[in-house]
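Removed from the display is one protein chain of the complex; every other protein chain stays in position.
Showing subunit A:
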Amino acid sequence: SNGTKMRNIEDTKRVVRSAKDKRFEELTNIIKTIRNAMKIRDMSKCLEEFEQLYRAFLKSKTIVDKEGVPQFYIRLLADLEDYLNQLWEDKEGKKKMNKNNAKALSTLRQKIRKYNKDFETEIVSYKENPEQSAEEEEKDDIGSASSSKSDDDEDVTAKSLMKKKPQEEEKKAPEASKFLKGAADEESESEEDEESEDWGSDSVDSGGESEDNEGAAASLAVVFLKKYVYGDKQPERKKDDRRKRHKKMEQVDEEADEEGEGEEGGWEKVKGGVPLVKEKPKMFAKGTEINNAVVIKKLNEILQARGKKGTDRSAQIELFHALAGISNENNLGEGILVKIKFNIIASLYDYNTNLAAFMKAEMWKKCLECIDELLDILFENSNIFIGENIAEDSENLAISDQPFRVRGCILTLVERMDEEFTKIMQNTDPHSQEYVDNLKDEGRVCGIIDRLLQYLESKGSTEEVCRVYLRRIMHTYYKFDYKAHRRSLGLQGETKSEQDQEESEGEDSAIIMDRLCKFIYAKDRTDRIRTCAILCHIYHHALHSRWYQARDLMLMSHLQDNIQHADPPVQILYNRTMVQLGICAFRQGMIKDAHNALLDIQSSGRAKELLGQGLLMRNMQERNAEQEKIEKRRQVPFHMHINLELLECVYLVSAMLLEIPYMAAHEFDARRRMISKQFHHQLRVGERQPLLGPPESMREHVVAASKAMKMGDWRTCHSFIINEKMNSKVWDLFPETQRVREMLVRKIQEESLRTYLFTYSSVYDSISMATLSEMFELELPTVHSIISKMIINEELMASLDQPTQTVVMHRTEPTSLQNMTLQLAEKLGGLVENNERVFDLKQGVYGGYFNRDQRGGYQQKQGYQRGDQKGGYQQRQNYQRGGYRNQNQSSY
């Protein structure tokens, strides 16, 4: 279609071009200006034009997408970059440059470097074989040179081709070439002047391009020859040529497209065009004797590029690998190998500059392998000393009688690897197969840590041992030891496969934990490691239902006093431990302890956040992106999570078992305190429901059970708490499901009995214990003990009649009138106090009107009444106050 269009245009001599032509013309115009500016070294002009070019290129994006990036454009980019680099290198010239120019030069240089990244492949391919591109261009040239109305396109192509002329030739006969060109141009009717200028400029430019010389040399003669051939026939063939040319143009474009696609396909093979790689495909010049010194020198050379802008990090890793290979081939000894390995791993870690980003899978694999190999070497060669404190110059890498001394810290590398693993887990969707696959690496991580542990036990300092122990502990504490559990149940024989057999021969995790933790308690001198170890130890105890050990350790460590000074990750660990402790207490039937331990986490309503298991949406606006990032990094990986529903259920059920009897006992007490706000909240939510269907969620179950318990109906309560739904949601998650359920039933029976007695004692004059025992399916002694306890605690005004086995009620409850009188008395006390304050203010003297002592006594009594509700234990372990939470808030 282009062709037909052109033909029409031809007649009117008007230049109406396709969109493509128009755009390309625009581009080439700008390119021309740039080249001119380059010639006169006007950098500011260059910069300005380059920006224009960039915009113009963006505008013609649609066409470029269709047609592929035009060669002339790529060429300009490549040339410009080379040109700028050359200028940059030229220190003398730079000094002479005026300020504006110098500034523009550096800006432009950075710009083009950044910009060229997008066209890396094209530029590289152009640089690698300029002749190919040139050949392609030839066809155009043929047309362009001969056509009378040569478009700017062609100018550029021709011009840029010519630019490739070998320098020598150019220098020898610049005039000749100009003349030749001039001859060609004179025959055509095109804008000769500009062109010839271009030519000149090109010849100057080409001085800088040494690489391209040979490629272009061969084609040059051909071009000229052809030009001349065409030149003779030109006038007659003008029209035909134009048509042909367009066809050819299309062909070329197609070819270019194909080329581009081909390149895209093989994208991975072409490594970036950074000079470092390009220039040194071979490590050492041939024939160099490869010895330690040379390799170390090389190593340092590579190292120097590390961390610098524009260094290709993946290439660097490659280089290190190559170096390792070379040193292996030449048997340079393990010392140097270890050194190189250290650097490989370090550069693997360096690969991601962003702290939040996590390693790619292949990198991660490589990293694991590397560390494994490194450990292999270290194990095989006991004469290698490594350490951070070995100075660079006191290293001994050569094979000699002396043992190797290498600077580097394997522990740090492994720690970093562990962190990377956590990061990978944090960044994987926990519900995907990928997560499971990633999690499989945990075994390897543990293996590496174990090996390192062995290594350091024999070689490392105590501090290092403590650190590696902590790593080991961190990978152990949250795992439930099934084989130990099985063994304790006496099910040894049931292990199915050999693998299981093998596994079960290992040490119990409890023993390992004990050994490692005790070492740390004894040897550690940094508080943090010890704190973490204690917390993990408690967690592990709690997880395995060793409640008393866990509790004693918690109380002995006095951690709850000063945990608020710890850093957030430790506080998260603390919160996790506390929760696990509470759940453990619940399993053991210590309802009150369970409630106390869980109270602070649950009452905040931010359990998820406090346990590091997710961010809450609602304070999105309160924290900025930076804080969010930090918090995200603190998150605990999914496989270590504590089930939040289980946690809430345990909390609510314990609250129910405590709160319902308490509520029944203090029904008329005006100053009744709530044991658990959270639980009351749930009850209120349940009451607000206009229509009560059968319970669905865990919470609804607990609320329904609470209502049943309020009436002393333990059977209904039982059926609400323990049923299939709740089993699958909560109770089956415990390792000793059956035992926990039995405990729960018993608790429900007991507390229901208490509630029943509180609620209905006023209805009875006396009640037989046998009846109670029957009603609540509890043994007579148990009923007896519960009632006795209630009587002793003065909760129940009654006495036991031994011969008849009955409870005889006494009415000593104050009537409501009496209650009210008491309240009034209290209020009047307050009133008097307030009044006195006014009086004091008037008198200016503090004193005298009323008997102070008396008042003090009254207050004391009040204080006592308030105080006695808190159990001593709760006070002692005022676990959470101002833990992670408070610090967090203050940091906001």
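Details
Throughout what follows, a contact is a pair of C-beta atoms (placed from the backbone, for glycine too) under 8 Å apart; a residue touches a chain by one contact, two chains touch by 3 or more; residues count from 1.
The definition used in the following text is that contacts and distances are computed from a predicted model.
Between the names "Propionyl-CoA carboxylase alpha chain, mitochondrial", "CAHM3 protein", "Eukaryotic translation initiation factor 3 subunit H" or "Nucleoporin SEH1", the one given in UniProt for the chain missing from this structure view is "Eukaryotic translation initiation factor 3 subunit H".
Of the listed residues A:A293, A:L555 or A:L828, the one in contact with the hidden chain in the full complex is A:L828. Although one chain is not displayed, subunit A still touches it through residues 815-817, 820-821, 823-824, 827-828, 830-831, 834-835, 837-838, 841-842.
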